[in-house]
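Here's the structure, in structure tokens; my notes come after.
Just one protein chain is left out here, and the rest sit where they should.
Chain naming follows the written order as A, B and C, and within any one chain the residues start at number 1.
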Amino acid sequence: MKKAQAVLADKRKIAKDTYEMELTVEEMNVIPTPGQFAHIRIGNGSAHMLRRPISIADVDPIQNTLTIIFKVIGGGTNELSHCQVGDELDVLIGCGQGYPVEDLAIQKALLIGGGIGVPPLYYLAKRLREQGIEVTSILGFQTKEHVFYEKEFSLLGGVQIVTNDGSYGHKGFVTDVVPPVSDFGSYFTCGPTGMLKAVTHQLKGQKGYISIEERMGCGIGACYACVVPIADGEGFRKICKDGPVFKAEEVVL
Amino acid sequence: MKKAQAVLADKRKIAKDTYEMELTVEEMNVIPTPGQFAHIRIGNGSAHMLRRPISIADVDPIQNTLTIIFKVIGGGTNELSHCQVGDELDVLIGCGQGYPVEDLAIQKALLIGGGIGVPPLYYLAKRLREQGIEVTSILGFQTKEHVFYEKEFSLLGGVQIVTNDGSYGHKGFVTDVVPPVSDFGSYFTCGPTGMLKAVTHQLKGQKGYISIEERMGCGIGACYACVVPIADGEGFRKICKDGPVFKAEEVVL
Amino acid sequence: MSLRVDLPGLSLKNPIMPASGCFGFGREFSELYDLHQLGAIIIKAATQEKRYGNQTPRVAETASGMLNAIGLQNPGVATIIDEELPFLQSFDVPVVANVAGSSVEEYVHVARKLSESELVHALELNISCPNVKEGGIQFGTDPDLAREVTYKVKEVSKVPLYVKLSPNVSNIVAMAKAVAEAGSDGLSMINTLTGMQIHLPSKRPLLANQTGGLSGPAIKPIAIRMIYEVKQHVSIPIIGMGGVTTAEDVVEFLLAGASAVAVGTANFQNPFVCPEIIEALPQALEKYGFTSVEDCIGKGHPHESSYLSRT
Partner (left out) sequence: MSLRVDLPGLSLKNPIMPASGCFGFGREFSELYDLHQLGAIIIKAATQEKRYGNQTPRVAETASGMLNAIGLQNPGVATIIDEELPFLQSFDVPVVANVAGSSVEEYVHVARKLSESELVHALELNISCPNVKEGGIQFGTDPDLAREVTYKVKEVSKVPLYVKLSPNVSNIVAMAKAVAEAGSDGLSMINTLTGMQIHLPSKRPLLANQTGGLSGPAIKPIAIRMIYEVKQHVSIPIIGMGGVTTAEDVVEFLLAGASAVAVGTANFQNPFVCPEIIEALPQALEKYGFTSVEDCIGKGHPHESSYLSRT
């Protein structure tokens, strides 16, 4: 983890309430891994005392840029969405443990993302492809208006879009289209806890990685705000430090 | 008093920590009088619950612009100074009672300003000149670096600059150069309370108007934050509503 | 979408009213908008005699809040009845009069005069003002004193009584129970928390009174907690306040158990905040699935908690 002074290099609205931002970071000594998050300070004053965790959606180590994609949910993301190109942002980068892209002995990967859980999977998909791993993605959104990055994902492999109201792609939940029998070596999922529960239940017994959301205080493992109990025995993990990515069977959702 | 959505049209740093801003106001039905203030909201969120009172330093009724000049003192003026040209500002305009420019039967006016008390006197000087009244100004600043608007005032009449440390103009306080015998019909002063006390004491018996600073809550007369006792008998005035300009002998400083 | 709420003495077309001390006697705001839009108006505190209040400075800004130490400046109850209250009649809005004092006798005197004037619909008994040396706050931190003054005021009042509670206590439920038992028709909560700011250049407390009352969004979590706790133990209705600036804040107060909401400090940041909240409220209620204000009141209290401790 490292504190960086980032500059907003580009900003685009890519779907309903959803923004893509490109941040230039001075020197990126350590390249973030997919699944890690940026912990972003909101404003300069004391109005917002907590940073906002936002996943790394892409990295360009040559240009020294990071991409984040976020949805405006409340006050913090709203203020973030009003930053202008050229503004400085105070960001902690490389927070947490990401997906273990380097150590996978698999041929095919199934990626399952829901809403604001989709962004980290894009960077993951790119890095998996670099390893020669085939990628299939199932991406769930509320409505057609919320869909983003369909084309970007399709350049990396098969994509199936699901919307809750059926206004685009398949109607329903991501679990409706998860293949019952698997030919993938591992699955990778990120999204709201309800979705993670459904996915891990449906794919029980398969090798998989989940990324968990929780309200955070420090974001670096010091405050015990973001704990999750482990599945075997007593004990817990800190989502901000030991996660947000865990093996599917490691923790109790 | 009227709430206006103003747009920052121009911003200039004119002295140490001191900014001049030109605000475009949609329709200026009522032209503010000199001595009235703008009550300016700081930021959009809830970080700053109190507006900041800043005097009107100039008005262009044709272009629908107001000029304000302020010094960065603390968090609020600091945030204000970071506004960018094009930003919207939520401003209450035409607050309080200004100097009675129209009803003066005088030939000569003496203006005495200290620091952030100087700005309203510029608009006053202009309006007095329009009435054919001759204007002499004594302007006090901390140091040479803090001096502003000397040239602007000099175009309207005689100007004497005083600095506390003598780095420019006369060294000392404005009261050092106030003429002991008067040939002016009335004096007009604005500045810190200590200065107002000294000036009114020195010019006791002369006709004069003072403009008072006080920490404000509502700025419209509803909260009793900004009261000042009247000189005769019991009772009080509200600086934000009955002032900030008072006859020199009306209130107890 | 009905915004209507009926409370003892107060038939409100909507649950929004300016809080005492932040709206004077309505004159200044009446120049900005039609006061008829408001659910009710709570006027500035009245005492038996006129009071000048504390020295200035009387206000200071704090992070997401402010301190005030006005010190109950007011022209006295007789002048308020003669000169201020008649003005408010023309707007056809329920008026709540805030009653202050330094002794039980003073509270009783002021309450009697106001309720006999027939110009007010309810009284708000201010036993929680932290900014005067005598009276006020000690009635608000001792349940026995609170019970006594409530009982005595209730005896003489011809209109319903809302006792305004101080948050500067360890046990807010005990205070609420005491005044409810003594006959209060409703509660008003919360008043300000006692705070201080030191002015660094002069090295002394910024407010002339040294301490002042902290209000604004900074204290909202405390207000919500106290209302939530009190709602579980006391059945009289609550007028909630403390940091309300938006229609969503109003929904939060209603969920916590308030039946109506007063807006104080936010009037200084935005003098049009009350009508703006009233306009935004139907949409905010709809967004969270409510069909009326009444439908939302107290709905933040689940019958049982679904969270189980893992200790």
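The rule is short, and it goes like this: a residue touches a chain if its C-beta (ideal position, glycine included) is under 8 Å from a C-beta of that chain, and two chains touch if they have at least 3 such contacts.
Computed from a prediction, not measured in an experiment: that's the story for all the values here.
Contact with the undisplayed chain is limited, among C:Ala78, C:Ala208 or C:Ala280, to C:Ala208. Checked against the full complex, the one of C:Leu85, C:Ala256, C:Val273 or C:Val293 touching the unshown chain is C:Ala256.
The hidden chain makes contact, of the residues C:Arg27, C:Lys177 or C:Arg225, with C:Arg225. Across the entire complex, the residue among A:Asp17, A:Glu134, A:Asp176 or A:Glu214 in touch with the chain not shown is A:Glu214. When you scan C:Gly39, C:Gly195 or C:Pro237 for touch with the missing chain, the hit is C:Gly195. The chain not displayed touches subunit C at residues 51-55, 62-65, 67, 71, 141, 168-171, 193-198, 200-201, 203-205, 208-211, 214, 216-222, 224-225, 228, 243, 248, 251-252, 255-256, 288, 299-300, 302, 305, 307-311. Contact residues of subunit A toward the unshown chain are 1, 3, 41, 46-51, 76, 90, 92, 214-229, 234, 236, 241.
FYI, only the chains that are shown with their structure count from here on.
Farthest from subunit A in terms of Cα centroid separation is B.
The geometric centre of subunit A is 54 Å away from that of subunit B, both derived from CA atoms. Residues of subunit A found to touch two or more other chains are 45-47. In subunit C, the residues touching two or more other chains are 63-64.
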